[in-house]
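Worksheet for the structure shown next.
Only one protein chain is missing; all other protein chains are in place.
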Amino acid sequence: MPSKNMTFEPNANKDFFSKLNLFVQTHTALMAVIIAAILYIITIIINPKGMNTVAIGNIILLTVILSIPAAGQTMVLISGGMDFSVGAIMSATAVLTTYTMKGENGHFLTVLIISLAIGAFVGFLNGVCCVKIGLPAMIVTMAISNIVTRMQYILTQGVLSGKASPLFSSTVKFKLFGVVPHIVVYALIIWPIVFYLLKRSRFGKQLYMVGNNANAARLNGVRVTKIQVLSYVFSGMLAAFAGMLGAAYMSTARCQIFDDYAYQSLIAVIIGGTTFAGGSGSYEGSIAGSLVMILLSNLLTTLNPTQPVRNVLNAAILILLLVLYNRGKAVRQ
Amino acid sequence: MKESFARFRRKPAFTGCMLFLVVLILNIGIQGWSTCLSNGVSVGNILSFFQPSALKSIFMTNLPFILVTVGQALLLLVGQMDVSIGVQIALVNVICIMVPQEWGVPVWVGWIIAMLAAFGISALCGACCAVLRLPALLASYALTYLVNGINVLIMNVPQGSVPKAYWKPYQSTLFGLIGGKDAPQFLKFLDYIPVPALVLAAVLLIWYFISRRPFGKHIYAVGTSQRNAFAAGISPVKVQMKAFLIKGFFVGVAGICLTLMSASGNPLQCEEYGIKSLSAAIIGGMGWGGWGSISCGVFGGGFLVLIQNTVYYFFTLLSKIFVGFSVTSYWQNFVSDIIIFGGLLMTIVTAKEQRKTLQQGLKAQFRRGEKYAK
Amino acid sequence: MLEMKGIDKRFGAVVALNKASLTVKEGEVMALAGSNGSGKSTMVKVLAGLVAPNAGEILIDGEKKIIHSGTDSTREGIATAFQDLSLIPTMSVKDNILLGCEIVTKSGMVDEKESRRLVQELLDRFHIDCDPDDYVQTLMPSTQSMLEVAKAVFRKPKILLLDEVTASLHYDEIATLFDIMRELKNEGVSMVYVTHRMNEIFEICDSITIMRSSETVTSGPVSDFTLDDIIFYMTGARPKHSEAKTAAAEDQDDREVVVEVKNISVYPKVKDISMKAYKGEIVGIGGLEGQGQPEVIRSILGAVRPQSGSICYMGKDVRFKDPAAGVKAGIGFISGDRSKEAVFDIRTITENIFAGNSAKESLFAYLSAKKVRKFSEDAVKKYNIKIGKLKDPASSLSGGNQQKLVVARWIAMNPNLLLLDDPTKGVDIHSRQEIHDILRECAANGMTVIIAASDTDELLNISDRVYVFYEGKVAAELSGEFKTSEHLVSAMMGVKEKVQEAE
Partner (left out) sequence: AGDAAAKPLKLASHNAVVEGNPYRVRYELDMQEAAADAINYGYEVSYNSFVANWDQSTETQQLQNSINEGYDIIVNDPVATTGLDPIIEAAQDAGIIYINADCAYMSTDVNVLNILTDQEYLGYKTGLYAGEVLGEGAKVVMIAALEGNQANTDRQRGFEKAMAEYNMEVVASGNHDWDTTKSQQTMAEILNSGVEFDGVLVSQCAENAFEAFDAAGVAYPGFIGFGDTGAYMQKMLEVNKDQVVTPYIVLSNPPGVGATAFNFALNLYEGKELKEGIFAEGFEDTHQIWIKSKVCYTDKDVAAGTQIDGMSIEEYANSYEAGDSISFWLTKDEVAEQYFK
């Protein structure tokens, strides 16, 4: 039976843009790295002094912190959901960390266990509401994150109190050879776990299946609800851990300190090629996307515009990035 | 009667309406009780919710939010959304104040320019979401930064004022408008009709006429399936752009109402309306794309507004019953957020109704099929 | 009247149309035939304005036309009933039919009264039994299909495109449809009729155009073609008439019963169904569409909960709480509704083949990339699936190959019991044959197969024994000498007495 459907187009002299577009769509992670590189090059062209060990260390540190909630966000998006509560969970565990540690060493394990439990619980709640009950993920995770935020205030009465333990802080902040911050050690633990989950376990395979076609996955014997709820739970736990690292980085933590990470992580993940529709995406893309977000902010500071102009520029660049990657399909093909 | 109620139960606006009514009754009760405790029991106090001044202040202060929620509902209908809707109101407000102040033109000219700005920014958002087909959530989030920046560039600190001749009518009741104490007393009942309520009614009436045109059908088609609408000869891009422009109209009116309420300008306000209006519309019964109606927006917006009011009186009441109980805002916010979450959970009820409808529909068909076969 | 010349269309790397052409004369019904993925629907969509061709031209009445959108298409007098429907489920029947051509009063408002009258007229003409105010999503699939056609006809087209509209229609509905088509033909309307059902081509069509692998291979009056000719042009090979294997019905009783369904009912369609399947047997389920076949199959899998009755699997009463439980117990399920229930279109071919394995074993155990690749390479080879690269998305495959992918996914897992729900729906003859061969081989190796199929010939061909469902009950059980087309069809129509007499 002749089948020519799969013949690949031999003459490749199509116009440059459609080729570029195809490249962007198929190599999203690589594209994110390229954009990051472009942003960095622009930064140091504008300000050659910007290329220094301090800056590089800082960029690594912030990228690692952002890449952790982005990991959870990636899983949730792949499974077809969306998690807006990562910011609130991060803030909550950050506040909890400083509140419990009170600047003394030795509370790490307690804090870790409680934080992960909180993350898992909130993630579970998100999962149940979005998946089992079937409410719109964006709205429900936002509503739940509001409640998480209120709990922070009730716990601390809104007062900034306590401090991360110096030892814990130093495991995040101190620099190897004056450049590489110690936080990479945490990254070396978390990243492989995430890669393992997504690429080398049936959980990952099922996650993609569920996100792509939940109905088919179910009839194929996948426990769809379980997988989706699990993705929210993992997202909650990862965010919880990121909140602890954030607290170590900031030393002190007020309520709502990391709320912005909800959007930040979402955009990072999207720039990394994961789509809202679910079923596709990769964690390497999300890490690269995190790097783009950090370098973008760095570039804007280098340009040193006034706050309103900075906002306008930020918007313009974000839209540009979205145009590059995330245009929906046209109705007419 | 029973029939029409059953039909109503299957409508998307059902939960929104029920939630709204429940909170309304709660509000009337708690507010009345709270007032009784301070001023002694009397019919007037029990129904203190209906005092002209109380009614007026609810409408006056919350009209912008409700209008914006209606706009958001319209966007949800065509399968879009706009979280920058909040800063857009601030933009309108800023222009309303700054244009007359800086250029010395009459106030109403400023308003027209502000309206045009609302259309312009909505068209921009529409261009991003409908024409360029960017994910609406992220594109409009990016626009939040843009509009915010523009607002501060136009007006760096809160300032300005509106002549009393403009804001006074907005902040009065229909009775006040026709002359207040000088008006004939038999028209006193008009005191229960705040002017902002009339504005709301007018805007909804305009919408009613728009929705009865073919466009009113097209928004559902486009929201449910762009491809199928396109196949039927409807341009999804055009319909979505139109929806964005109509939303621009809502935002413009909302911004002017806000200006009349505060009689001044503030570049940094209402930002959270973007997300809040989205939750409100969902609580009101909207789905993503093609499911719901404008009334969902009205009910959802009203629900959130009344929650806030009810919680205020609830805590006041507590502090009156338990002497020495002092209210910290954490608990107030906590309680209202829990209630909002509860409201969201309640939307499952509509989902259930819809499922039931589907089943009933199928059952009827099936029976008919049996008859047909014989 | 209508002429399409040299139409090219690529979707990314996939070539859907390659210099395809087609000509329709006035007042003629032209059949557009071709195996799955040969580009029929794409041709139709080019005319409907949904697909932008990369090259080629469209002539209507000799004039060159450019069709950019549904509006353009309507303006040129073209109306389309799509294979995957174009109705809006959340809108009422009335609004759907009038969508894009609303009746308005002078003031520009929609004239609801006049709309309802016109729509009611149309519904009567098509014998569609529903209210103009019913929401489309509450209607049965067959009614929706009819509405799709009615909607197209309402536009009073000069050219009517019907893309596999009969796939889910009942026989009486098809008769109504053909009547209307004849009427339209007399009015001079040209029609393009896409179908996989060969008998329909001979019944209603005047001419035929056959496509293969994105190209138009031949066309001419239907009278010039025999069935074998058509199949030859579609597949490039003459069909070999393989003889159905009949199992000896007598010695059944001492074989092991793998699954036994006892008096189950599933609201609303299944009322009281009992059936059993023995080890190594292929059991067919026949019947008109909507008699409860999918529900029964899904209750065995655990995807649907029966209200009453019991299911006995491997000698034990079971009640799987979800398909995952069924799969764990060694059941596999293959659905014919590829896009909704089987294929993960944006995932790679590898992942699609491995999907069965992915679902089964422990969630967090290590899975080597090599193992996954080997698994799928083997399956692709063994089942002769035509692919580009293993890393390509499943959507790059033609429909028939996608279906083989799904079959391979489960066969490779060697399940104890394989359930198939109309697995060859819309699959071309050639691929169908291959899938049958695979199933026979598996059954010979001891796998039990239960298969529901809408095509009677296929059903008789593949199965050892056939249960015929009618109105949620078993109307007949056919095996041995009773397994004939006549018995099957009369049972399907609910003509019970005859069958019983024969038994």
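The chains carry the letters A, B and C, assigned in the order they are written, with residues numbered from 1 in each.
Basically, a contact is a pair of C-beta atoms (placed from the backbone, for glycine too) under 8 Å apart; a residue touches a chain by one contact, two chains touch by 3 or more.
If you're wondering where the values come from, they're calculated on a predicted model, not measured in any experiment.
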Which displayed chains does the hidden chain touch?
-> A, B
Answer key for A:27, A:107, A:226 or A:254 versus the chain not shown reads A:254
Considering the complete complex, of A:106, A:134, A:178 or A:192, the missing chain is touched by A:178
Among A:162, A:204 or A:281, single out the residue that touches the unshown chain.
-> A:162
Residue positions on subunit B contacting the omitted chain are 34-35, 38-39, 48, 51, 53-54, 57-58, 60-62, 64-65, 152, 155-161, 167, 171, 258, 261-272, 308-309, 312-313, 315-316, 319, 323-324, 326-330, 332-333
Please identify, in ascending order, the residues of subunit A that touch the omitted chain?
-> 47-52, 54-55, 57-59, 61, 103, 149, 153, 157-163, 173-175, 178, 249-252, 254-258, 260, 297-298, 301-302, 304, 306-308
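We adopt the following convention: only the chains that are shown with their structure count from here on.
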With contacts defined as at the top, give the pair, A-C or A-B, that has more of them.
-> A-C
Go ahead and note the Å separation of the Cα centroids belonging to subunit B and subunit C.
-> 46
Whole-Å gap between the CA centroids of subunit A and subunit C = 42
Can you give the whole-Å distance between the Cα centres of subunit A and subunit B?
-> 32
Indicate the residues of subunit B shared as contacts by at least two other chains.
-> 227, 230
For subunit C, residue numbers touching 2 or more other chains are 49-50, 69
Subunit B-touching residues of subunit A, taken from the complex the two chains share = 129, 133-136, 138-140, 142-144, 146-147, 150-151, 153-154, 157-158, 263, 266-267, 270, 276, 307-312, 314-316, 318-319, 322-323, 326-332
Would you mind writing out the residues of subunit C in touch with subunit B in their complex?
-> 48-50, 69-71, 73-74, 80, 82, 85-91, 95, 98-102, 104, 108-110, 129-130, 134-135, 137-140, 143, 268-269, 290, 471, 494
Complex interface listing, subunit B residues touching subunit C = 209, 212-214, 216-218, 220-221, 224-225, 227-235, 290-291, 357-358, 360-363, 365-366, 368-370, 372-373
